[in-house]
Each structure stands twice: as C-alpha cells, then as structure tokens.
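All protein chains but one are shown at their positions in the complex.
Right after this comes subunit A.
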Amino acid sequence: MLKLLKYEIRKNIAPLMLFFLALALLEGYFLICYSNRDYEAIDLAIVLLVFATFLSFFIVFALAISSYSRELKNKTIYLIFMTPNSTISIILSKLIHAILTAFVVACVFAIIGIWDINLYIDLFDAGQISAKDVLDVVLASFNTSISSLILTTIFTVISVVIVFLTYVVMGYLSITISATLLSNSKAKGLLSLTIFIVFVIVYALIVNMLPKLSTYPETVLEYLYSILPQIILSVISIILMIWGTSYLLDKKISL
C-alpha cells in the first residue's frame, strides 16, 4: 500500500502546488499590506485568508474526488488495477492520501495563521504579549487546563478527520455507482452528483434522529461527547461505504 500511496501523492501533486501557489499569493498580499501599514488592506487580506481557510476544506475534498473521477474517465485507472493489489488496498491508499493532503493543508494554514497573528499583534505595539500569554488567556476563558486543551484538540482533530472521510467516501461511492450503471455515458457525472446529494441528505436526516448524549455542553470536550453517536455512525458509514465501493469495483464495474 505504501507504493500505491507514493504514486497517489505524485500524481496529485500538481493541483496541490497550484493551491499552495494561490495561498502564497494571498499571504504575499497580506505581507505587502503589513509592510505598508495599510490597515484597511490588512483587514481585507485577513478576511481573504480566513475565507481561504474555510474554502480549503472543500478544495481538498474536491481534489480527492476529482482525481478518482478523472482516473475512471481517462482509463489511467488501468495502471493501478493491473497491479497485484487488492481493491481495498487501492481505495485505502486513496483515502490515506486524502487525509494526508488535508493534514498538510491544515498544518500550512496553522503555521501561516500563527505567524500572521503574531504580526497583527505587533501592529498595535503589543509586542510584549508572548505565545504563553495568549495560551493563558485562552485557558482562563475556557476554564480549563493545558492537558484538557490538548485532549480537546486531539479529539476535535479526530472528529474532523472522520467527518471529512465520511464525505470523501460518499463521493467515491457515488462516482463508483454511476460508473457501474452508466459506464461510458456522458450523464454519469450528473448521476454521481445526484447520488452524492441524496447520500448527504439521507445522512443528515439520520444524524438528526440520533440522540445527543449531553443537552447543553459547556466545553468542547462535552460537545464532542454529545455528538459521539454521530461519530460512531460516521465510522460505521465509512466502513460500509468502503466495502460497497470495493465490491462494485471488484464484481460489477467494467473499467
């Protein structure tokens, strides 16, 4: 599977680099505004960077899905499926690649965020505030300890990864179902989008019906505990959808 992952990374590096180039241009704009002390433009740059942060979730998702869809369409998927690898390991390598991409993008945004926050604080001659001071303020406002904060962060990251994976696997299954039903038809793109939307709606309806374990969570950890049924549902859904995608690729689809 490591070899499969290596080639997943290699073949998807170009669009990711384009994304980072766009991000670098945005950050460059912020730095230019910062050096010119143009406060209005700085605020605009920050808004754009925050917007890019939220957009990146969808971009990483879109990169993962479009890569799979493109391979099925242009037959480069033959390269992977002619290798002596099981269908499950092929799918898992794609999913691991999606998670790694999301993680790298998140790290890049985190680094940029921390750097830019420090620069922004400096603008107001508050350079005496250190990272520890900021941390103390955060801990005090949430009435929590550092160990609790670390635990919260870990569980939040795990929850976000699970939710992200759920939608990626939903996308894979939608594309696979439409390729099974409409192998060479041009309508297969529209069908996969329709199936995906149906999956999202059905999933949201089921999540809504699930009980919440805590009514008024006061901390992030309590909130995560309250959505534990949803997390468990997501994990089960991921396993079932991976199995479904693998089954269709193994038994039904003509590549």
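A few comments on the model shown:
One rule holds for everything that comes next: a residue touches a chain if its C-beta (ideal position, glycine included) is under 8 Å from a C-beta of that chain, and two chains touch if they have at least 3 such contacts; residues count from 1.
Just so we're on the same page, contacts and distances are computed from a predicted model.
Comparing "Iron-containing redox enzyme family protein", "Anti-sigma factor", "ABC-2 type transport system ATP-binding protein" or "MarR family transcriptional regulator" against the UniProt entry of the hidden chain yields the protein name "ABC-2 type transport system ATP-binding protein". Summary of contacts with the chain left out: across A:Arg37, A:Lys75 or A:Lys186, the touching residue is A:Lys75.
Residues touching the missing chain, restricted to subunit A, are 3, 6-7, 10-11, 14, 75-76, 78-79, 81-87, 183, 250-255 (touch as defined at the top).
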